[in-house]
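With one protein chain withheld, the remaining protein chains of the complex are depicted in position.
Going by the order they are written in, the chains are A, B and C; count residues from 1 in each one.
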Amino acid sequence: MAKSRYEYVKLFEQADQCLRNCWIVVRLDGRCFHKFSSQHRFKKPNDDRALNLMNHCGKAVMKEFPDIILGYGQSDEFSFIFKKSCNLFGRRASKLMTNVTSLFSSSYVFYWKNYFNDILQYPPTFDGRVVLYPSDKNLRDYLSWRQADCHINNLYNTSFWALVQQGQYSLPDAEKKLCGTDSGDKNELLFSQFQINYDKEPAIFRKGSILLWKENVVRKRKDVVVEHVDIIGDNFWTGNSQLLS
Amino acid sequence: MAKSRYEYVKLFEQADQCLRNCWIVVRLDGRCFHKFSSQHRFKKPNDDRALNLMNHCGKAVMKEFPDIILGYGQSDEFSFIFKKSCNLFGRRASKLMTNVTSLFSSSYVFYWKNYFNDILQYPPTFDGRVVLYPSDKNLRDYLSWRQADCHINNLYNTSFWALVQQGQYSLPDAEKKLCGTDSGDKNELLFSQFQINYDKEPAIFRKGSILLWKENVVRKRKDVVVEHVDIIGDNFWTGNSQLLS
Amino acid sequence: MAKSRYEYVKLFEQADQCLRNCWIVVRLDGRCFHKFSSQHRFKKPNDDRALNLMNHCGKAVMKEFPDIILGYGQSDEFSFIFKKSCNLFGRRASKLMTNVTSLFSSSYVFYWKNYFNDILQYPPTFDGRVVLYPSDKNLRDYLSWRQADCHINNLYNTSFWALVQQGQYSLPDAEKKLCGTDSGDKNELLFSQFQINYDKEPAIFRKGSILLWKENVVRKRKDVVVEHVDIIGDNFWTGNSQLLS
Partner (left out) sequence: MAKSRYEYVKLFEQADQCLRNCWIVVRLDGRCFHKFSSQHRFKKPNDDRALNLMNHCGKAVMKEFPDIILGYGQSDEFSFIFKKSCNLFGRRASKLMTNVTSLFSSSYVFYWKNYFNDILQYPPTFDGRVVLYPSDKNLRDYLSWRQADCHINNLYNTSFWALVQQGQYSLPDAEKKLCGTDSGDKNELLFSQFQINYDKEPAIFRKGSILLWKENVVRKRKDVVVEHVDIIGDNFWTGNSQLLS
């Protein structure tokens, strides 16, 4: 049979199994989302519809792959943490990253209409990657890194768009105004000039979104819930000790 | 700044650059499409709406990533061939496979309504992988393998569903009937029992779909065209000598 | 200059950096040492000259690469444990395994005459590999695996050669005699038939050799010392708590 003559080409596939006993992180990032968000008139500095759509997709991924114990989303990115002992797809990195990225992407289009009245103009693209973390500390530091990044970007964006939208600054002038400022300066600027208490801004903007499995007492089963809390300090981890156990 | 303390976790990302001077193949496969196709009442043995939707998604991917010189689709799978000298994303395997899989997946949902009247019930998932082929012969053998696979499956499915749909066989009886038969037997069965000349079946079913860039003389630019021709013999390759040059 | 035209071939070298925060183990194994040991008339079941030569080579490797915190040798194999934070050769796996294997191999020939009166007949070959272990438990289990292996093999070989050398069994008869026996049976056989108390056999045969850095009080510096102790239980690790700290 002709088939067998060509089948040797399967042997060129190479193994890419994730090292065992490591946390597997799959992180997605929107491709060219600067353009995508302006073409779909996302609100600035944050569009809650877009963030809630991202969270909806994140939930869909976690429900499909219950080995994911935690999701973290901010802006146009999402990280999924697979439990250390995960053996899904034999821990093959390609399978893990493409399945997650694919389902997230198709969900984004599928659930778009639940969040946006405007029509989706073209299918978006996300890229994905796998990163391994050997220790619990490394994993927590990874999540702390992403949440610190969320905070830094959001404080900047909140200040920038306050200057533009309320302060009538031009875009370049707003950029210039913020150049060289630290967190304290930006907090001060927001409060004194725009009466914005940054700490009172919605937590979903400041902290990003944490997705995790919680017992739903009414329905007597586990569900994915979304929280917008600090994930850097110890409180979250002592309160959710099942995650690292 | 808090950020820097955690940023070291970036160093855990590992290099996965594709070996240079090799053909890069990204192949997608539908996940659980047996269930997906029955839930969406795909026609048996082949649903031309589903195949044309796949081809539409394949085109969308090729237009976004012009380094793809050839696409080949059949059933719920699609292969994309990047040119040997491709340097997209620095040849990083993760980036290549996730971007392609993501855009294909979001396009599938986005363009669904162009091909199906029935509503899409849930977002589909595709997985992806990267395989490298060092020589032109290896690449041709890869494509021959997929097209031979298409032929074998389609001949079987055509016979199977003829027995069921026209011959009133039960599913297990149809399976039993075909057990141990070779290509000749199936061709003969189709012709003698159902007056089906297999070679006259639509080429899209027998050969799958080949997507490639062709000069559009009218619009004076290159476009992705879809063909359903033999890719195993030399004719295709001499007629499209630009592909391997 | 002609050079530059060809230099692009360097780009084909691929990254193979070991995942950070993991224990790096390099293990060597003698190639065809069954033949090598019989051609050099190694004593059976154990040749202390050969084992001491192995340990000498192990020491030479550790002195050259002080990031190695522990060595474990038995029979014709040696494992070297690099500290988790090791950044030697930028953690490139190729560099780590080839440097260690090379120096071990050249040392074996170089120090041969210190242990053997008979001439070395041809240069021996060792192969090497790198394995990563994310947790302290994984590392301890690795070393336990090797020491358990040493015990099992040595108990078998001691029994086998007692039957042959003292019991006048033929080789196949000795093999048959031991077939299906467990540890208790072999201990009993050694004691009742040959008055050998296995637990009194030299520890270097039963436990293998553990090489580690210890403060040399006299010379006021760290030296590599060789011990033949249990590495499976907790005692070794509490007594050498610096290793996992």
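Observations on the structure shown:
Please note the rule applied: a contact is a pair of C-beta atoms (placed from the backbone, for glycine too) under 8 Å apart; a residue touches a chain by one contact, two chains touch by 3 or more.
Here the structure is a predicted model, which means the values were calculated and not measured.
Listed residues B:Gln121, B:Ser135, B:Gln166 or B:Gln242: the one in touch with the omitted chain is B:Ser135. Residue C:Leu132 is the one among C:Leu132, C:Leu190 or C:Ile210 that touches the chain not shown. Summarising the interface, chain C meets the missing chain with residues 1-3, 5-10, 12-14, 16, 28, 31, 60, 64, 93-95, 97-99, 101-111, 120, 122-133, 138, 141-142, 144-145, 148-149, 152, 232.
Not every partner is drawn; the one left out touches chain B at residues 19-22, 132-135, 138.
Annotation for chain A: contacts to the undisplayed chain at residues 11-12, 14-15, 17, 19-21.
Assume only the chains that are shown with their structure count from here on.
Annotation: 51 Å between the Cα-based centres of chain B and chain C.
A straight line joining the Cα centres of chain A and chain C is 46 Å long.
Counting only residues that touch two or more partner chains, chain A has 132-133, 138.
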